[in-house]
Each structure stands twice: as C-alpha cells, then as structure tokens.
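A protein chain is absent from this complex, but the other protein chains hold their places.
Read from first to last, the chains carry the letters A and B; within each, the first residue is number 1.
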Amino acid sequence: MITGQGIVKTFKQRGNILGSREVRALRGVDFAIPKGGAASFIGESGCGKTTLGRIIAGLESYDEGELVIGDTAMSELKHKQRQPHFRKIQLIHQDPYSALNPTRTIHQTLHAPLSLRAKQTGRSKKWIEERAAEVLSLVGLDAGTVLARYPHQLSGGMRQRVVIARALTVDPEMLVADEAVSMIDVSLRLGILALLKDLRERLGVSVLFITHDVATARYIGGDGELYVIYRGQVVERGPVDTVIADPVHPYTQSLLSAIPVLHGLEQPGEQPVVPLEPLDQLLDDTGCLFTGRCPFRGERCAGERPLLQVTEGVPQEHACFYPERRSVIARPLSEV
Amino acid sequence: MPEQAPGVRIDGLTVVYKTAAGELPAVRDISLTLEPGTITGIVGESGSGKSTLALSLLNAVQPPGRIAAGSVEIDGLGDVVGLRGEELRKARGRHVGYVFQAAQNSLNPLKTVGKQLLDLGRSHGVEDLRGLVREAKELLGRMGLDGARVLDSHQHELSGGMRQRVGIMLALVLNAHLVVLDEPTTALDMITQANILKIVREVHAERGLTTLVITHDIGVVAEVADRLAVMYGGRLVEQGPTREVLGAPSHPYTRGLIKAIPRLVGDIDEAQALPGRPPTLTSVPDQGCVFRDRCPLRMDVCDTVDPAAVPLGSRIVACHAVNVKEHA
C-alpha cells in the first residue's frame, strides 16, 4: 500500500530582478494505491501528473504532505533511509531511447542492479545470471538473443521491455509507468500494456499508470481507481469504469469528449463538452481552477474553490459545485 | 493558380534510399488517388514510408533518397517528379502547403512569426505583403487565435497547439489548395488534438482544399478523413472510405491495428496485441508479402509473391488471402 496525503509541490521559475514566479505543480493531492492494485493518473501535460509520479518514485522532493510506503511515513526518515523504500517503486520512463545507456549492453545494464542485490544478500554469481535470464523471460524476451546486444540494436518495443526487466531486478512492489507507450509503434503498444497487466497478475506488482489516454489507462487498471488531475488538483476520483461512463466534472467530460471517435465502429456521445478556452499557464488561481474554461460555470465557481468530495447520488469523488452526469464518450455501434 | 481543390494521382511511385546494403525501397509501387476536395488519411507506423510518401508530393525527398519510379500528377501543376529548381520551389507553398510534425519545431526560434511570414511572402514574390499579413491574421483569427499577438510572438512564446495552428496558417496563407499535414497532433494533448482536428476539418471545408493527413494514429484519421490508406513496410496495403475500412477492415494488418486499440467501453480483453514487430528499411523482405511474418492468414504464396493491390468494391486491398476469399 502506498498512500499520499496532501502532497504539495511548488516550482520556482527564474523570473526577472523583481523576483521569481512560483508554479504550483501539485496543490494538496491525496491518493492510495493498494498492494497489487492499480491506479491511473490522467490529465493534460503540465497538470502535475508526471511530477506526482516522480515524487512517488522518490526522484523528486515535495514541499508539504506525507508519503507513506507500506507502513513507513517518509517524512520521518532521513534522505538515506528513504532510499530502500523508494527502491520498491520503479519508474518506467516514457522514452525507452534515453532510459537505457547506449554504451552498455543489456547484460551490463541488468548485471549492475543484480550484482548489488547479490552482494547484499550473499547470493552467488550464478544467481545473477539466472535472474537476468528470468527477468528477461518475464518481459517476453529471449536472454540468449538480447543479453549481448546494445540498446540501439533493439526496437523501441524491445527496449521498453528491457527497461521493465531492469525495474524487475529489484523485485519492486510498484511500477510507475509514465506515458510508457507513447513513443512506441502503435502495433506494439498493446503488447507493452498487456505485459504490464500480466506482471500485475503474475507477480502482484501494483501499477501506477500516468497518461493522457483514458482508454489505455482503462486497459491496464480497469479494476483500479482513476484520478483526473487538473492544474495540480485531483478533480475527479473513482473506479475507472464509473468515471468513464458517468463523469461528473466538466474537465473530465472535456477530456473524454476529446477522444477521437472511430467512425464506422462507434457513435459519438450525445453531449460532448468542449472547453471554452485552450489551456494557458497564466490562468487565474482564485476560485475553481477550471472556471475560465468551463462551459457550465455557475455563481460559486469564480470565488470559491471546490474540494474533492462525495455528494449524494454521485458514486465517485469530485471537485465541482455543480456535478452533473453527461453522456460524452463514443459508444460502439454494436451496442446502440 | 488553381482556385479549386486539385486532384492528385500518384501512380506506381517507388522511392529508394541508398544504404550500405544498396538501394532499398522505402516506398514501393504505390498508387493512390486524392479526389479533389477530400481529406485522405495515411496511417502507418514508423518505417512504413508514410512520411517519404508525403515528401514525394512536393518532390522533396532528400538524398540519400530519390524517387526511382512512378509519377505524382497534381492538377494545375503536372507531374511534380519532373519539376526542378525554381519551378519546384514556387510550387511548394503556392500549390502545396506542408504542415510539419507538431513535435518538431519547424519555426525559426530567432524570428517572430510575422517576420517568417514576410520571408515566406518575399521568397514567393508576393507583392502585396500587407495583404498577406491581413490574410494571415484572418486565418489565425479563424483558428481562434489573436492574429496580431501571434505574429509578434517568437516560437517559445507559443504553446504546442498554437504552433501547430501557426504551421497550418503558413501552409495556407499563399492560397495553396493542396495541404499535407504530417503527424498534425503527435505530442499534443487530447483536448488540443481535438481542437486541431476540428480546425483542420473546418478550414478544409471553408477553403475548398484537398487535404492529406499523415499519422500513426487511426483515431486521428477516423476523426477527420473521408478516405483512409494504410501503409506497411513501404506498401499501401488497404485503402477505401474511412467508415467502411474501420467498420469492416479487410487486410489482416488493418484488422490487427484496429483490434489493438484499447476501447473505453466493452470487454477490456477484446483488445489484442499484434504479434511480431514492424519491419525497418533493411529488414523488409525483398520478395513476397511484407506483412507475412505477423499475418494470421499467411499462405504459401505469400512467401514468394508480393500481393498486387486489387480493387474490391469501393476499396483496394493488397492481400492474397483476402483476394482468394473474394473470388472463391
């Protein structure tokens, strides 16, 4: 179980001599990812989802809030003491081309973390080699053909598999996959997604999936929770299928409406929501963060910020004063 | 200058790249017709030859590549494969507008958009530069931007979606009626992507264009295109009206691609991954079907004979298995 409470992160942007500008990347985010479970963070780029993923993987610090890994609260530990906890959470980068060292063979890449483990646990050299072959076979690669190769000799899909294999060398409890398939050829994407899903089922690794594509989030973490993040705030949170089928926050509805409709196979939703303004970084910070773009804004929205809450008749949590279900997603023609 | 949407007829186009292993075809024997006033979408993975095909439309394939065979006839321009030097330069921009990948920054970071617009106008001998600026502002305004502000901006002051709109403006401002969009929404967010696609559709209709959209994302094509052409390993494996192809794909690759798209509703496990991986320039087999290694319908003939593109109702499909089934 990995939980976060009120995580706040502010980046200082270098400004002019009059002072620097602060960018609020995360404004008090709560989340909980059960052991072996799944969660998905979705939102536009710049919404803070990547920062949150990096904080969870221990690659970024946070300013306020508490991160609890297992039963251990991170704020009570010193930097050095946190490392073993964060090692249980491995980040899968978006770009499989920069995630592998081009000057090292796959064997060298896997060998380093494995020999560290072997040293710590007093295992033999033979174990290292066996384990390397094992993690590769877990990700669907043949050790005999892959080990001696350099990253450039592998396709994007295979590289991403190696990256996942490398993460598995430390027996992680959770994989954080940040847009893990966006740079991979379309015909290979589902293979990687299926692999992550398979690892969840076989190894009991929980998966945190960070993406702007709701459908892939559903594919991997269909049984988990979906967190819709907008400008550093979770605006809707609930079981994936509930949020997809009956979104109540206008931002979630805009995201879902924007998904291309496969004409010929699907029929567009009846009430698509289009935000009024494109996303701009210099939006107002008072009131509801979505007010400026929201087609359904009401009186309360400009002055007051809605917090994530449960209201009557809505199964999921949401941060909207006027939640209303709208049918926005495309339905298969076969169902209509 | 054509005032109506031009038609384009690509016939038997082959583009080869010179490599250490000899000249290899990136695009092999492709025939495709863009009807005037339509939006055609070309879908393919990396290495499928889709970008090379798009560049051929401008005769802009760079060495070590060259157009080895075939012709590209554009109404009002003739066969662009034969065009050279100044003629070709004039044709680009005037007749054919090209919008580069969103991810790549095709704008000059040191100059404002307005300066680049004027450069474009001067290099094409536009006399009425004021008129050009007016036209650009109008186009930008049409796409929901503040024209004056955008023209005064540098590239870094614009968001990805805004840059893409600037790209579309630059492609259209010289009154080109054939527009090629290369990966128009890659690296853009969902909502921005939806906006851009809407703009592409609307501008296409308003200005009476012939549009070609190149993408790896079937969803993008499904949203905007009237016709869909699927490329694989340098071959055009299937083409036809978008709805028909999506609704009932014929070629096993098209079928596999559509099946591999995770969906928002229905059974999650309905999505199935395609086995194997796409060929690269060097691993494309020199005889037989390019898709056979990943194909569930593989037959003996696929190993030796490259399937010809055969009309099948409103579609053209290059697959032995499909043809056998149709004629049985």
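The criterion applied here is as follows: a residue touches a chain if its C-beta (ideal position, glycine included) is under 8 Å from a C-beta of that chain, and two chains touch if they have at least 3 such contacts.
Assume contacts and distances are computed from a predicted model.
According to UniProt, the chain absent from the figure is "Peptide ABC transporter permease", selected among "Carrier domain-containing protein", "SUF system NifU family Fe-S cluster assembly protein", "Inner-membrane translocator" or "Peptide ABC transporter permease".
Contacts of the undrawn chain with the visible chains, over the full complex, involve A.
Within the whole complex, the absent chain has one touching residue among A:Asp30, A:Glu66 or A:Asp95, and that is A:Asp95. Interface note: of A:Ala118, A:Ala133, A:Leu203 or A:Val274, the residue touching the hidden chain in the full complex is A:Ala133. Set against the missing chain, the residues A:Gly58, A:Pro247 or A:Pro306 yield one that touches it, A:Gly58.
Only one of the listed residues, A:Val170, A:Leu203, A:Ala245 or A:Val274, touches the absent chain: A:Val170. Panel shows subunit A; residues 57-59, 83-84, 86-87, 90-91, 93, 95, 98-105, 107-108, 112-113, 116, 125-126, 129-130, 132-133, 143-144, 147-148, 150, 152-153, 163, 166-167, 169-170 of it touch the chain omitted from the view.
In this section, only the chains that are shown with their structure count from here on.
Note: centroid distance subunit A to subunit B, computed from Cα atoms, is 31 Å.
Residue ranges on subunit A touching subunit B, taken from their complex, read 44-45, 155-158, 185-191, 193-194, 212-216, 218-219, 222, 244-245, 254-265, 274-275, 278-280, 329-333, 335. Those residues of subunit B whose C-beta lies close enough to touch subunit A in the complex are 45-46, 144, 159, 161-162, 189-195, 197, 216-220, 222-223, 242-247, 253, 256-258, 260-266, 268, 271-274, 277-278, 294.
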